[in-house]
Structures are given as structure tokens and as C-alpha cells.
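Read through the structure below, which is laid out as C-alpha cells, and then see the notes.
Every protein chain of the complex appears in place save one, which is left out.
This part shows chain A:
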Amino acid sequence: MKLSLGPILYFWPRDTVLDFYRRVADAPVDIVYLGEAVCSKRRALRPEDWIQIAEELEAAGKEAVLSTMTLIEAESELGVMRRISENARFTVEANDMGAINMLAGRARFVAGPNINTYNAGTLAMLAAAGARRWVLPVELDRNTLRALQAARPAGLETEVFAFGRLPLAFSARCFTARAHNLPKDECGFRCGDYADGMLLSSQEDKPFLVLNGIQTQSAETYNLVAELPEMKDLAVDVARISPQSSGTFEIINTFHAVIDGTLEPAAAPARLAPHIPYGACNGHWYGQAGMNWIREVGAEAVFSAMGGLKRG
């Protein structure tokens, strides 16, 4: 199984981004998704900068992919998407049907996690349009994945969002600007103050969501490290890690060690714990509320079944 690094979803300073990808070049990830996927106003890096990062990562042996934005409304945003889609060199991750319209029949692409791929009919349509990889929508469970894998068109790779705060929703409204009582058009880039988004808690102080501009994320970290063996059985080709302001490289190393067989999956959660500030979740994988944490590691299930037999 390959390991990928999703696009940076937060608004980090230019130098932080450049430093980050210099380290990524030496990290054990196979695929790196690049570009601004959340808000078109964030322009700390120009398209040329992203292309240059892509070239450097490619020289370091990585597959570089350019991600498009998810919510495309303005003509100017379509223009940026067109420039990305028409780049002749790097694969594009389409996060909107508009991008797929530009890419279909012209270039092989990745159907990102925000393309609603819920069944084999859609999978076949995407493959016919030129998808070479698709990413499972985050709310889908392993049984759906199993059925989709069984019906997967030849040559289509499957990727699963395996670690990070879940991207849950997109809006016209900028919630970070709203929190700061600023109009969206004069937001002052307050999202830059929050390297991992802005924590939103319930009235009893329980971390609930994270506001990241127009995007709403889970406060809990989706963590499928213990499910990597199951993903392998399901012939998943790529596991995705979503970047965060600290610990990303430790997370990559831990996932890599599990995939490599040098670290027991059961031992991995303890290593990841320091990088999970508000608790972990994995409910979606098991077909439950996404915020739930299910302890259903294969070995433990077998162990308890044996215990039951002994008692019987």
C-alpha cells in the first residue's frame, strides 16, 4: 500500500509551506497532493510556486498531484481551476465536477474525496471520463468500500482518507471571518492565526468542530492506523494523511512502519496519541456516527471470542 499526503487545508505562511515540503521530500510518502483546496483568497503561494514544489518532489521520487478547490463559485476561481487542469505535466485531483468537466477525455485525473462517489455506477462513469484513482468519500464505511472494490473498473486505484481532522462541510460563508465579526470580503486573513483551524466547542466545553475559513472540520482526528491491515485486505492502494501543524512527519513514519510490517498495528495508536489533540474517531469506517471511536481491532475481537469459548 502506498502512502499519500493530502493538500494542506490551513492557511500557513509561505515559508512554513516551503519548509514543510522540503521535509516531505525526505519523508516516506509516495504521493503528495499540492495546492489550495479550501479558499481562493489564500494566495501566499502562486501557481508557479506550487509547480516548483511539485517538480522538486518529483525529483525526490514522489508522485506530485495538483489539487483543485472544492467549492468553486466565482469566474476567477474557474480560471484558476482551468490553469491547473490544463497543466500538461502533473496529474490533477478534481474536487468538483467542474474540474472533471475540464479534464474528462483530456487527461488522467484523481477523483478527490469531495466528489460524491457512492456506487459502482458513478465509479464506472469516473473511470470512463479518465479517472486513474478515486478517493473514498469520508462518510462511507468499509462494507460500501468492499462492494465498490468488487466492482472497480480495471486500472483504477483506490485511496482512503486515513488520518486527520475530517473535512465535513463547505459553505459560501467564511466562519473564521464571522467569528471575528468581519465581512468575508475584508476577512484580514484571520484563518492565518489558526495553524490547525479554530476550535469550536459545545457549551459544556467539549471540543466539537474546527472552523477553517469556509470549511468545517471535525475536532476529533480520524485515525485508521489500526485498520491498515483491513484496508490491505480490501485492496486499497493508497492511505492518505492530512497535514497538520505539528507531528505530521511522526504520523507519516508511524503509518509507514505499519505498512512496512516493522510496527504492529496495535502498537501504532499509542505512538500517534501525542499528535491527536482532541481525541480520535473512526466511526465512519464502521458505518456508525463518524465521531465514534470503535475498538474493533481484529486480534482483540478474536481474543474476546476465545475468552467466551473458554468460559463456556
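Keep this in mind: a contact is a pair of C-beta atoms (placed from the backbone, for glycine too) under 8 Å apart; a residue touches a chain by one contact, two chains touch by 3 or more; residues count from 1.
Here is the rule we go by: contacts and distances are computed from a predicted model.
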item: Undisplayed chain, where the name is taken from the UniProt record, one of "Spore coat associated protein JA (CotJA)", "NADH-quinone oxidoreductase subunit H", "Ubiquinone biosynthesis protein UbiU" or "ABC transporter permease"; value: "Ubiquinone biosynthesis protein UbiU"
item: Contact residue for the chain not shown (choose from A:25, A:44, A:107 or A:125); value: A:125
item: Of A:64, A:84 or A:166, the residue in touch with the unshown chain; value: A:166
item: Positions on chain A contacted by the hidden chain, ascending; value: 70-75, 77-78, 81, 96-102, 104, 114, 116, 118-126, 137-140, 143-144, 147-148, 151, 166, 168-175, 178-185, 190, 193-194, 198-206, 208-209, 211, 216, 218, 283-284, 287-292
